[in-house]
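Omission of a single protein chain aside, the complex is shown with its protein chains in their original locations.
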Amino acid sequence: MQGFLKSEFFFNYRRSASAIIGSALMLVFAIYVAFGPWLVAQNPHDIASLELLDSFKPPAWLEGGDPRYLLGTDGQGRDILASVVYGARISVMIGVTAMLCSCLIGTVLGLLAGFYRGVIDSFIMRIADIQLSFPSILIALFLMSAVGTGIDKVLIALTAVGWVVYARTVRGSTLSEIEKEYVQAARVAGLPDRKIILKHVLPNVLTPLIVIATIQVGTFVLIEASLSFLGVGVPITQPSLGLLVKNGFDVLFSGLWWTSAFPGLAIMMLVFGINLFGDFLRDELNPRLK
Amino acid sequence: MLGYLTKRLIQMTVVLWVVSLIVFMMMSFTGDPVFMVVPIDATDAEIAQARRILGLDQSLFVQYVKFLTSIFEGDFGRSYVFRQPALDLILQRMPATLEMVLVAMALAVVISIPLGVYAGAHPGSRISKTIMAGSLFGISLPGFWVGMMLIYLLAVQWGWFPSSGRGDTVEVFGMRVSLLTADGWTHIILPAVTLSLGTMAILLRITRAGMMEVGRQDYMKFARAKGVAPRDVLFRHGLKNSLIPVVTIFGLQIGDLIAFATITETIFSWPGMGKLLIDSIYRADRPVIVVYLMLVALIFVVINFLVDLLYTLIDPRITLK
Amino acid sequence: MSVSLKGRSYRRFLATACTVAALLPGAALAEGKSVTIGLTADPSHLYPLAGEELSSNIMYYHLYDPLVKRNADLSFGPGLAESWEVLDDTTWRFKLREGVTFHNGNALTADDVVFTVEHARKSIRPDLVANIAEVKAVDDLTVEIKTPQPYAVLAMDLAELLILDREYTTATGDEQMDLKPVGTGPYKLTEWIKEEKLVLEAFDGYWAGKAGIQTVTFRPVTNPATRTAALLTGEVDVIQDLAVRDVERVKREGDFEVLTRPSLLNVVLAMDTREKSPTISMAKNPMTDVRVREAIARAIDVDAINKIVMNGLATPSTQYVPSSHIGYVEGMNFREMYPHDVEKGLELMKEAGYADGFTMTLDATNNRYVNDAQIAQALASMLAKVKIDLQLNIMPKSNFWGYIRVPTEKSSFIMSGWDVPSGDAGSMYGALFYTRDKKEGYGQVNRGSYSNPQVDALVDKADSTSKIEERDGYLQEATKILMKDIPMVPVHYEQDIYAVRKGITLEPRVDKFLWAYEMDVE
Partner (left out) sequence: MSVQKQALLEVRDLKTRFYTFAGVVNAVDGVSFSVGRGEILGLVGESGGGKSVIGFSILGLIDPPGKVDDGEILFGGVDLRRKSEKELQKIRGKEIAMVFQDPMTSLNPLQTVGEQIDEMLRLHSDLDGKARRARCIEMLSDVGISEAEKRLNNYPHQFSGGMRQRVVIAIAMIAGPQLIIADEPTTALDVTIQSQILKLMKQQVREREASMILITHDLAVVSQMADEIVVLYCGKIVEKGPKQDLISKPAHPYTQGLLGSIPKLHDRQDRLTQIPGTVPDVRNLPQGCNFRERCPFAQARCAEEEPEQHALDAGRSVACHFPLEQELAP
């Protein structure tokens, strides 16, 4: 820890306003994820607990507002603040889980492709090439339309579009790593492939993935929001931030702006925070740019 | 060049084939399109007749083989819903989408490149930091939300722009174009702005990164040692060198714009092929989805080809192989 | 001219059926009047035999005419047939109007009617002629139609069969008919730019007199919010399906008028009555017990749904069919029979042996009915109060119809809508409540597997009489049984909500088919 506090990384972190703001925003959302249910009075996902008669209350500071509902309520009597906290949980959990799945699958495939070359390599990389020729949102949209809606389906779709970037990066680093003498030596020494990959190659290809993974969470949050906005994302009973915006859109013209404005703002803050921090990480961890 | 073209052509064929195969396989998971066509109380016999007419009574494999063979006769299948050739349906709507994408792209380029060059050349300045923060907001904003807010404020509250549709169009070479009428322009502005925000931010960031990367190169310092003014160093030596990543991203961004046009078109009721895709997804209209994705893949291949050509124009070290 | 808005319109139909009552547009003809209408979707077709959905239907009735005309209030009157008579139990003779021409100048003849029936049978819409066994032209202007069995409401069915020109349709081909429609209707197609606009021009030679509005432009604006905006910014004069939440706002603007009309679309909840139900993990399906079904009915606060989810713009259903329909029992009200009463619901659950409740899944859409997903959520919160834990399985309509399709292997509880524009409960009862797999063409959408021999018998009787009064009697008997058995909970009729710029006269039609011929512009 002492070492970290003295490190160049931490030095630059302290001096970078964007890194601090970014990580602070991320922290806020991390708190939502970890402690969300204890922070707000209502569980907006428990439909049975909702009071239909409390629907469409404006924010508390406006006329007709109810102090119980700081940011107002939606058409089902759901507290917007609670919905945003719970929605952010869903959005973040989807983003992070999909990122972890993508990272895991992509890294494994990238290692295999880079280490064994040959047919495995060409097969994996051709799939990656074809996939990269389509924008992620289009692939995700198509997959969702085929497999149907649901959080699990969103995760599948996001993972399906997310693994490629890891596979390519890891493959590249692996290719250069296995040329190095110590790996060659380990191979000559007859160490099993699994050990070489895990002990020698893997640790050396992970650093660039940190930046990719960070930024990808933000990308995934946005893709998920877009899918939900188009009605092919998460189920309406567990609305993510994107679905909250969509639900709010339907009533925006009646002047019920708070139902979409706050969730939209939350998406923006979340992704903005992730991108700010990701930018900082990119500058720090990419030695080429220093 | 010939070898390059052959390679590209083979690549394209493979991509298109894989796309068609995947779409066919995946679409077997979706709802049965026949239910989107028959009345709600249709009897089994009526449903069977509809299936027969739509060609859905055969196995998926047979359907796929039929689809492939008829492609060679220029027939890409018929929409289940419209009973019209799927390709025609898409081609009719393509100009509207391309038009919007074009305007969005132009907006993005005109705004982001100069700002990106500035921010890359003056990394520490307050203005650069503001530009960069703005660009981060640009990539963090959900596009549909921006579209909503634009309609709400600019179209409904203040009435500056129409809220939806394409406005007056003029027919040019059989394509309907709205860029030639004032009314068309007022209609295209909001969707194009909505669509371009993300691309604008990304192009800006890439331009800046390219400029900064180039700024570290010896030839930039060498140029200054030659006595070239800093401004000229930036534009004469820097800009062109930083363009290669920009061109790459530019190509990718056209793809993204076409993809995100689906959402923008849905919000603004823009009669383009993106909206057709979303509608077709809602209606499980497989033939349209297949052809749309194949067409988009084709567009991407063409864009990649153009990007490659552009590389050779920018960088004498690159040749088409 | 039929003007009844409510009540037993078929009686009026009988009274007026054989009189010539040409509809004349109210306002004086004025050249150059035009109107722009914002629809929820672009029509898929302009060819009546290619498919069926609302936007297409709206276009069909501008471009074509049926033999029998359905009026705005669901009363029926002469269309292309100026009169008809029933020759025997199964034979009807229709006399065609003289001097009717298609847009291309061809005269309407009996042969065109024969062609239309035959062509429909081979098309994707054989249901249009399902109750026609045989059709023949007696002379140029007389057609004879035979039904397979006595069928009292043939004329009402024929209101949906739009007459094609044999010569033109054959020459053009089915595919091109979608793009170049020619019919006898009051308007003809000028221009159709898909997803942008569809422009119709009044047909000079319309048999009932040229339309008052010369040019009608339809613009598809799918998104409800955008549609509202299009009206408010003056891009369109009329919009269909104003979002319920936007009603207040549009009214406030002052320059606009909101028109509502209860539709025929009854949102209903089908309950599985099989011994074992797919989403209920109990050995015996609780809903086989009528007390449980009643408890569900009592748990649902239809008024609250109406007030909050629908913004007061729905009409709670009193029976399975609207009061205008054959088979409706005057004075019977589901709401009064099973008023909202959670206490009573809990009691019934207890009596039936389900004091601890049970868990099941509701299948519903999120893009088919007005606020459908919100209704589903409200239902979950209401049923929780009688200890039924309702899981929601909400999907887009593209997946829905296949998913809930009979034999409903995955569903226990389904929310859907039922729309009977023919003005008769028979088709609904036959499709929804007739025992499954008993008779061809019956029970095909009986999603709850409800089976009651008495109901079956009554439907059979109704379908084998050619006398409307008899049919009405049988169907009313069936209604009474169904209301006691509760195979489904009727929730509400959606209201069709239109908004128009002030100065536009529009009387919403019960069948939702906007018809410019009946509209006027100041």
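In order of appearance the chains are A, B and C, and numbering begins at 1 in each one.
Rule of thumb we're sticking to: a residue touches a chain if its C-beta (ideal position, glycine included) is under 8 Å from a C-beta of that chain, and two chains touch if they have at least 3 such contacts.
This one's a predicted model, so the numbers in the text were calculated from it and none came from an experiment.
Residue-wise, the contact with the chain that is not shown comes from B:Tyr219, picked out of B:Tyr4, B:Phe29, B:Trp160 or B:Tyr219.
In the full complex, chain B contacts the hidden chain through residues 124, 217-219, 221-230, 237, 240-241, 314-317.
The working rule: only the chains that are shown with their structure count from here on.
A count of C-beta contacts for the chain pairs B-C and A-B puts B-C on top. With centres set at the average Cα position, the gap from chain A to chain C is 45 Å. The distance from the centre of chain B to the centre of chain C, each centre being the mean of the chain's C-alpha atoms, comes to 39 Å. In whole angstrom, the spacing between the mean C-alpha positions of chain A and chain B is 23. The residues of chain B that reach two or more other chains are 30, 148, 156, 266, 281-282, listed in rising order.
Residue positions of chain A with contacts to 2 or more other chains are 145, 148, 231-232, 249, 252-253.
Residues 14-15, 18-19, 23, 26-27, 29-30, 133, 136-137, 139-145, 148-149, 152, 156, 212-213, 252, 255-256, 258-260, 262-263, 266, 278, 281-282, 289, 293, 296-297, 300-301, 304 of chain B touch chain A in their complex. Residue ranges of chain A in contact with chain C, taken from their complex: 47-50, 52-53, 55, 75-77, 145, 148-149, 231-232, 235-237, 249-256.
Those residues of chain C that touch chain B in the shared complex are 41-42, 44-45, 50-52, 123-127, 130, 174-175, 178-179, 193-197, 219-223, 225-227, 229-230, 232-233, 235, 367, 396-403, 405, 416, 418-419, 427-428, 431-432, 440-441, 444-445.
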